[in-house]
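Have a look at this one before I ask anything.
Left out: one protein chain. Kept in place: all the others.
Chain naming follows the written order as A, B and C, and within any one chain the residues start at number 1.
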Amino acid sequence: MNLLLASTHYGAWTPPLYSQHGGSIDKLIDVVHVFMFVIFIPWAIFFVYCLMNFRARPGHKATYTPIKAKVSKYAEVGVAIFEAFLLLGMSMPVWADYKNNPPAPDQRLEMRVVAEQFQWNFHYSGPDGKFGATRSSLISASNPIGLAEDDPASKDDIVRVNECHLPVDKPIYLRLTSKDVIHSFDIPTMRVKQDVIPGMEIPIWFTIDKNATTDSIRPQMKTVVPMDKAEWYKVRHLVAAVDHKVKDEVVLAKGADLGADLTKGKELLEQLRKKGLTELTLEPRNPLEIVCAQLCGNSHFKMKAQVMTHTAEDFAKWLTESSKKPEMQTDF
Amino acid sequence: MSHHEMSVEDVKKHVRTYIAVFVALLVFTGITVGVSMLGQNQGWTVTTAVLIALFVASIKGSLVACYFMHLISEKSMLFGILALCAFFFLVLLLIPVITVSDNVGVH
Amino acid sequence: MSGHHDHSHGHHDHGHDLPFWRKYIFSVDHKMIGCQYTVTALLFLFFGFTLMMIMRWQLAYPGQAIPFIGQYLSKDIAADGVLVGDGYNAFGAMHGTIMVFLAIVPLAVGGFGNYVLPLQVGAPDMAFPKLNMMSYWVYFCGGVTMLTSFFIKGGAAASGWTSYPPLSVFASSGQTVWLLGMVLLITSSLLGSVNFIVTTVQMRAKGLSFFRLPFFVWAQLVTSFLLLLAFPPLEAAGVLQLMDRLAGTSFFMPSGLVFSSEPQTHMSGGGSPLLWQHLFWFLAHPEVYVLILPAMGIVSEVIATNTRKPLWGYKSLVYSVIFLGFMSFIVWAHHMFMTGMGTTLSTFFQATTMVISVPSVIVLTCLILSLYGASIRYNTPMLFALAFLPMFAIGGLTGLPLGLTASDIHLHDTYYVIGHFHYVVAPGTIFAMFAGIYYWFPKVTGRKMSEFLGKLHFWPSFVFINVVFMPMFFQGMAGLLRRQYDQTEQLHGSIAHGLTKMSSYGAWLLALAQLPFIINFFYSMFKGRKVDANPWESTTLEWAAPSPPPHGNFDKTPVVYCGPYEYSVPGKSKDYCPQHVAMEA
Partner (left out) sequence: MSTTVIPHDLEPHPLTGMYNGKFGIWLFLASEIMLFGALFSTYVLLRVGAPPGQWPAHGSEILNVPLATLNTAVLISSSVTMVMSWAALKMKKFGSAQVWLTITFLCAGAFLVVKYFEYTDKFHHYQVWLNDPMPVGGHEVTTIKGHLTADSPKLECSEKTGAFNIPEYVIITPDGDHGSSGHGEAVRVEGSKIKRISNFGPRHSPYLATYFTMTGLHGLHIVGGMVVILYFMLVGGAIWKRSPEKYTNRIECTGLYWHFVDLVWIFLFPVLYLL
């Protein structure tokens, strides 16, 4: 399976997990699938047995009377009981936890996420902890959320487009809204998904694992891809993890892109092959992405944002630095 | 009873019922309007107003269904189907409740 | 419409002197209407599949020109032969719409239901023959309306088959055409379902009590109730969306929308996007059972005949589908778990979703236990019917993690969902449809389809359809989202790309595997082996009529003496006792 799914650490089953609540979701997924196999395999064996044993052949006659199948009753009741267990024992508690227990206001990082065709706008309150007012009449390409400059609370606010900085190990509380159509806020690696609906503000919250800073997970995802498996599609988001050398000549420097564009990317791979490079050591340019999970128009597939996770100190540093430069607010 | 084998006498009896129902419907229409005006003057709560209005409308509706549409003399098979329909109708009417009440977001 | 000449010879023997257009075009005979439905629906099935094959090219080779056909596609759909984003979305939305509303439902209900149901209940025709004809032509107009939307400015509807507003209200005029088409299709279904219910309840042959009805009839009856009561809310929703698009109302448009940086102050606002989702899924969940129930009905008929023994647990089958039908009205919001639903509601809908899986389990159990002690004949219809069982099991089981909110967080809107429902509708329903076609072909034409070509159709289809859909579960697990014009734009999409290619190749090979079927279908119609009225030695009433049945169906009005599946009754000379033959003591 790993071969088929490409040889990265992105996994053959669920993707890697960097959030605290995600473990219980994964566990449920695993248990359900085990359950499914436990039902399906005996079922399939019995099926095949019947197909072989009861085929029409000379001298073989069907029996009119139905078999007395207590087993089927047990199986049906068993299925029902197990479903009840899945529901009551696993799914509902997780969901209740996911929905009912928001982190206390003084312990969380609160921010606003405003979705639109086709970008994610992130609004941080800045060091003062107060969100500036927004007005739809002020919205423009350079002020995507319509932040009111005349509101003092907006002075230190930070607005970022398609770039989201988050601290690890601190509850994050997002208030999701949309300006136009329905989007869906999805971070597969965090097991977070929530539709973003215009006219509503929907909160979600989660906490990122302590050691899941971008800088530390990127190298974990390092992988070696043989040149003949390196199709452009599979490597387009990956960069060279080390200097690639052929006879001491660096043909692909560390951090180099494999090309964001189909033709150029293919050419580059071709060149590398010609130069005699046999394998690539790669890592994701950015391992954490926010994607849009709800069809929202022709560029829905491109609607994504990069998540940069930082330690508490780094995040605080980023926050103060970014808010100090008001002209940076809408610089994207 | 099926209308199939109805005698002229039966029909004449029916006609008298129809007239009575007609009068009742007109009276109830008057009541609805009157009550609603009263309610507006007295400043009843929306719930009261809705309940009364729907109550009167239901009476009128039942009269039409039972007598004009002869529901009162139909067989139980039809009731079964209409009960099913009524149940799903109620489910439909729950949609607003569930959309508004149990959503983590705010409108 | 090409299908009308196909069944001509079928009616030569019964010399009513109807003009051509009364006999083949505006026919009121349920059998001709059934054939019209079948052929039209098969053409749409083929068309829907073609759209998907084109989309699968873009998925496997994003940004590369589509071979052969790319250059002929209009500018709204493809630029320089490369599918564009809007074109992909339009094809996707239309694939879903066509497959569900124009292919499978008309085939399963309009085609099989119309042809077989009156015969199986021993009726001379449907209760309302003219209404029946109308319902076909309204469906036909709905189909043509949908197709024209490909040619108007801006292209066909591109907001998914689910048409969620506000996106669908902002969308180009293809969406309006989609809505008009849907209103026609819904009307057609309503007319049809009234006809089916009345026919089943009022026109059963003498002696044919409800518990002697073939299971297929039961499945159709429940299906008709689903259509009757679930479709109108979508019709209402369609009207509301039309109002939003054409009359500028705001039923689904909340206040304060800003579209491409322009505040939408010309609208009143105050609407609710979630309202559409509720009304849509209130139909669309029962609709998925509309797709599966007739399929279960067909499979049961084929299995009963070819196991040569009574169906196991006929009554529990009947109660299960009734319960299934009822429950299907109260699970719809499991498609909306990610809309911000709180714990109360999600608990309710998860619970009903788990409950509804129980009758499916019972149906499948009954069918598989019917195999025990059987004498299974492996002919083509039986192969397809048997393949239905494990495929439906896989599709159904993968519904469970979707029905549990917690796991749905990760799986919602990923290819896992696509995998789940294609397992039920493609190797599930489509295979059942194939089984039905092979099974009843001799009744319709008096000729059998070729067994050799049939097996040449079955085996590759079985293999390749799994190649198409199995990888989707793994992709979905990896987080790959559905409705992606270019999956490799995202990190996890690019990583799962190998599987995408595999799936695409599977789809194209699957198309090749349909060639034997198409050849077989037309060849056997004219040149197939002639057979008598009851070639499978079956018990239900349709086999009591001549093949093809004349106008009015039965030579002599049948009377029913026993249950539907009296096979291998001990002490009888033959291994089957037809329903219309009084059993010797």
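As a working rule, a residue touches a chain if its C-beta (ideal position, glycine included) is under 8 Å from a C-beta of that chain, and two chains touch if they have at least 3 such contacts.
The structure displayed is predicted, hence computed values, not measured ones.
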| item | value |
| --- | --- |
| Chains in view that touch the one left out, judged over the entire complex | B, C |
| Options C:V116, C:A158 or C:M267, residue touching the unrepresented chain | C:M267 |
| Candidates C:T97, C:Q220 or C:S250 - the one touching the absent chain | C:S250 |
| Touch criterion as defined above, residue of C:G63, C:G81 or C:P129 at the omitted chain | C:P129 |
| Where the missing chain touches subunit C, by residue | 16, 18, 22, 28, 123-125, 127-129, 131, 190, 193-195, 197-198, 201-203, 228-233, 235-237, 239-240, 243, 246-251, 255, 265-268, 270-272, 275, 279, 282, 551-552 |
| Residues of subunit B in contact with the chain not shown | 2-4, 6, 8, 11-12, 14-15, 18-19, 21-22, 25-26, 29, 32-33, 36, 40, 46, 49-50, 53-54, 56-57, 60-61, 64-65, 68-69, 74-75, 77-78, 81-82, 85-86, 88-89, 92-93, 95-96, 99-100, 107 |
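The definition used in the following text is that only the chains that are shown with their structure count from here on.
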| item | value |
| --- | --- |
| B-C or A-C - the one linked by more C-beta pairs in contact | A-C |
| Rounded Å distance between subunit A and subunit B, as computed from the means of their C-alpha atoms | 52 |
| Cα-centroid distance, subunit A relative to subunit C, in whole angstrom | 33 |
| Chain centre separation (subunit B, subunit C; CA means) in Å | 38 |
| Residues within subunit B bordering two or more other chains | 103-105, 107 |
| Subunit C residues counted as touching two or more neighbouring chains | 254, 272, 274, 339-340, 342-343 |
| Sites on subunit B touched by subunit A in the complex | 103-107 |
| Touching residues (chain side subunit C, partner subunit B) in the complex | 201, 225, 229-230, 233, 254, 272, 274-275, 278-279, 282, 329-330, 333, 339-345 |
| Subunit B contact footprint on subunit A (complex, rising order) | 99, 176, 197, 199-203 |
